[in-house]
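Heads up, one of the protein chains got dropped from this complex, but the rest are sitting where they should.
Per-chain residue numbering starts at 1, and chain names A and B are given in the order in which the chains are listed.
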C-alpha cells in the first residue's frame, strides 16, 4: 500500500503536537512564578511586620513632646540652690560715735577649699570684730587676711570654720553680655540669704562710693535689687557661677537704697585678692 | 546476528538522553524561581512603598522643630489673664485729722464662690466706708466680715456683688522655693490692676508694719515691686495661683515706697480667715 502523504490537517496536528510540550512547560513556569508571588503576598498579609513610621508620625510625636514639655524651673531657683551653701552672713562691730558700738551687716561668699571668703572691704574696713554665719548655721569670728581697696574687696578667714565648706563656682564675667540674667544673693537689711533677680545693665562702669577715697572701675551694672547688707555678696549668672561681688548702688538722694542701679566688682578682678590670676 | 555492543559514544548519548528529562526539569525549576524573583523586583520597583525613616531624618525633624518653636509667652502674661477677673480695687474712707476724710486704696482678691474677698486688714481697719470695684466694673460697698490682725488679713463681703464672681485659684506656698517666679497684681498708687514681676527672695520673714501692734511672721519676701495700693492684692506663682496676700515692704527711710523688698502673707495662713484649714 502506498503510504498516503499526510493531509494538511494532519501536518498541523503534528506541528501543534510538537509545540504542546514547550507550551506546557511555559505555562508551568508562569504558574510557578505566580505561586511564589502569591505565597509572598500571603506571608506579608499574615506577618505584616511593624508599620513603618512616617514623617507625620514623627512630627506628631515632636508636637506632642513640645505641648507636654514641663517648663523648666526658673534659672533663679536653680541658682539659689547652687549658691546658697556658699553664702556667708557678715556682721561687723564698728566703734561708733561717742563710744557706742554700731553693727554693720554684709554678705560674703566662700570661694575656695581653703575657706577664703570674699566680701566688700567697706563692710569690714572699720570693724573691730567680725562675726560670720555660714549656711549650715555655724558661727565664727573672722579675720581680714587681704585688703584690696582699689576693688573694695576684702578676704576673710573664719577662726573656727565649719567642718564642711562649700566653695562657690566662679564664672567668667567676660563671657557675659548686657541683658544676661543677673542674680544677687545676700542679706539686704539683714534679711538672711535673700535672692533678687534682674539683668546685666552694663559693663565698665566706674563708681565712687560715698565715704571712699577710691573710684572703683570696670564695674558690672545690674538692675537686680541690691540694698545695704547685699554688699560683699555674690552676683551670679544663670548657671549659678559667681561673676561679681556686689559693691554698691546709685541713689540720687545719697540715701542707701536701691532705685534700679546696682554695681558689682567682676569676679576675675576680685579673685586676684586670693592670688588667682586675673583673666 | 550478534548484536553489536553499543559503542562508547552511544553509551554516553544514552546516558545524556536519560539525563535530558531531569535537566530540563531542573532548568524549569530554576527559571520558575528566577521569574518569581524578577516579578518581586519589578513589584518593588513599581510600588516602592514609603522610604524608610532614618535616625538622621528624625534628628533633622527635631532640630527643625526646636529652631522653629515659637517661644511661649511669658508666664506673667498668662498669670495676668488668669487672675485679672478675680482682682478687686478696695477704696476706704478713713476719718482723718480735723474732720477731713482721707481716702485709702488697696487691693483684694475673690477667693471663693461665696464671694469672700481677702485683703489686708491695714487697708480697711479704720475705714468707715469701704467701696469695692470688681474686674467687670461693678461697684459695691462692702463690710468686713473677719479680722485676723495677727496675719494683717481681713475678709470683705460686697453688699451688692456682681452677678458673676470669679474666684482665684489658691496655690500651695509650701511648694514654692526661693527663686521661683513671683507676680503681684494690684493697684499701686491707685493704678488699677497693675502687674509687677520678680522672684521669691526668701521665706519665713517677720515684719512689723509701721503703726501696727502685731509682728507678722512666716512672710514670703519678694522682689516684685509692691507699693501703697498693692496691699491686700494677690501674690501669684507662675501658674497664676494665689500663694500670698501682699502686706508690706521694707523701706529704710520709713517712707512708703518699694526699694526691692516686699512681703506677703502665705495664702495657707490667710485663707484660715475664711475657714480653710491651714495646710
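In the analysis below, a residue touches a chain if its C-beta (ideal position, glycine included) is under 8 Å from a C-beta of that chain, and two chains touch if they have at least 3 such contacts.
The structure presented is a predicted model; accordingly, all values stated were derived computationally and were not measured.
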Using the document's definition of touch, tell me which of B:196, B:221 or B:268 contacts the absent chain. B:196
For the chain left off this view, which of A:91, A:221 or A:268 is in contact with it? A:221
Touch residues of subunit A, complete complex, unshown partner: 24, 28-29, 31-33, 35-36, 39-40, 43, 49-50, 52-53, 57-58, 61-62, 65, 69, 72, 75, 177-181, 198-202, 205, 221, 223, 238, 250-253, 259-261
Hidden partner sits against subunit B at residues 25, 28-37, 40, 52-55, 58-59, 62-63, 66, 71, 73-81, 84, 183, 188-189, 191-197, 224-228, 255-259
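Keep this in mind: only the chains that are shown with their structure count from here on.
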List the centre-to-centre spacing of subunit A and subunit B in whole Å, with centres computed as mean CA coordinates. 21
